[in-house]
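Only one protein chain is missing; all other protein chains are in place.
== chain A ==
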């Protein structure tokens, strides 16, 4: 029996938990031994798998028992997972101001002075001339690819500063993106999308992706998604080299693209203040949200897929609950409009305004009063990304690339089986094969990522629609091919008649079949009358 379980963490719940600093301690008995583990309620909620099956609706005793057993196991698994939290080795980063200080006033150089050498080495600046630039990190945050509008493309390991490749593609570069491994990346050039390996060798040129403005990669689906100048949205399966779907959004030039890491839907920002969400399975957007009353400038969804931040030209920034498609949860009014937004793994929000980057902490559940950090760059921002699993924000500008330290922005503990930061070549190859084996099919991209585990029950509306559709169908055309008759027996008149007979028989059958689908008319039992028998 398929499990029905949708862990929908509502924002309200977390809000409540965030507002109450005193933790309610829940007593959990694990195993039958005498050991009692006290886990804070928040922690249990974090690993909980939802409410589970409503046992009242299960009618058979045996299934009830079975489901009960399963529920117990799931609950136990969640508890054990929550207990593993004590085993995590690394501590989150943080920045605390002393009395009379604010964190906003600390500059990068001050932070750099107070941290150890390896961490200090993570701030650096590249002065480049082919800007404005765009950049992207790999999923493990070790590698970086940058592309300058004037054709400069470079990929490198930014931790060791080892260059993989650097070249000039002699065309305008609009966006860059790594694929599932650091050995391959895609570049959206003047006309088409090109793929390069880490030595800079051109692997492919995909001409069906025309005039692409933004690239996004969905690592679990192996889909490279792109939006174009001409309003096309496309999903390219990089494991097969096939375009899964290409949709004309009919919404004009697309220049804001981001994906929701929770359900792999694409979010497009539009000039009408609308964010539309797309999956490759439908020609229409799955959802549209009117976020601002002014043209949008930036959209980003946080890595847990809970919040979406949008910025508009009227210098507003709003944060929405993207799981429930509700909001705004928070609204901010800035002095000038933000051109870029980005969430970090720990839900810090970076806003880019001209040449200033502001970073906000705890801005989703409560209203942040002032920025956590602020940094002024010497030229206007191209884009920025938080480096996953590091306290680093990589900012590209018109004149290069700057790496900033943002204490507490990254997830300190990684999972080797999911994303390995210290991957050897062999491990990378193994992981690639494993990831390919469990590639998720593009059909599973829906607003609710748990849809696959739900019981498929057609609604009454669906049933009615299907029935109506059937009733108004045309009878199928029969393909009739006359047998070769002996000479003198056939003739075109005979053939036409035979064809008609066959077609009529098919129509009759079809009508009979569709009539069966109609509900039988209920005749009221007539009151008995003596003369009824002669009726």
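Convention: a contact is a pair of C-beta atoms (placed from the backbone, for glycine too) under 8 Å apart; a residue touches a chain by one contact, two chains touch by 3 or more; residues count from 1.
Quick note on the criterion: contacts and distances are computed from a predicted model.
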Out of "Multiple chloroplast division site 1", "DDB1- and CUL4-associated factor 13", "Ferredoxin-thioredoxin reductase catalytic chain, chloroplastic" or "Mitochondrial import inner membrane translocase subunit TIM54", the chain not pictured bears the UniProt name "DDB1- and CUL4-associated factor 13"
Among A:44, A:58, A:115 or A:334, the residue in touch with the chain that has been omitted:
A:115
Out of A:38, A:60, A:91 or A:526, only one touches the absent chain, namely A:91
List every residue of chain A that touches the chain not included in the displayed model.
1-3, 7, 46-47, 81, 84, 87-98, 101, 106, 110-111, 114-116, 118-119, 122, 220, 261-262, 264, 303-305, 345, 389-391, 405, 407-408, 410-419, 421-422, 424, 427, 437-441, 444, 449-450, 452-453
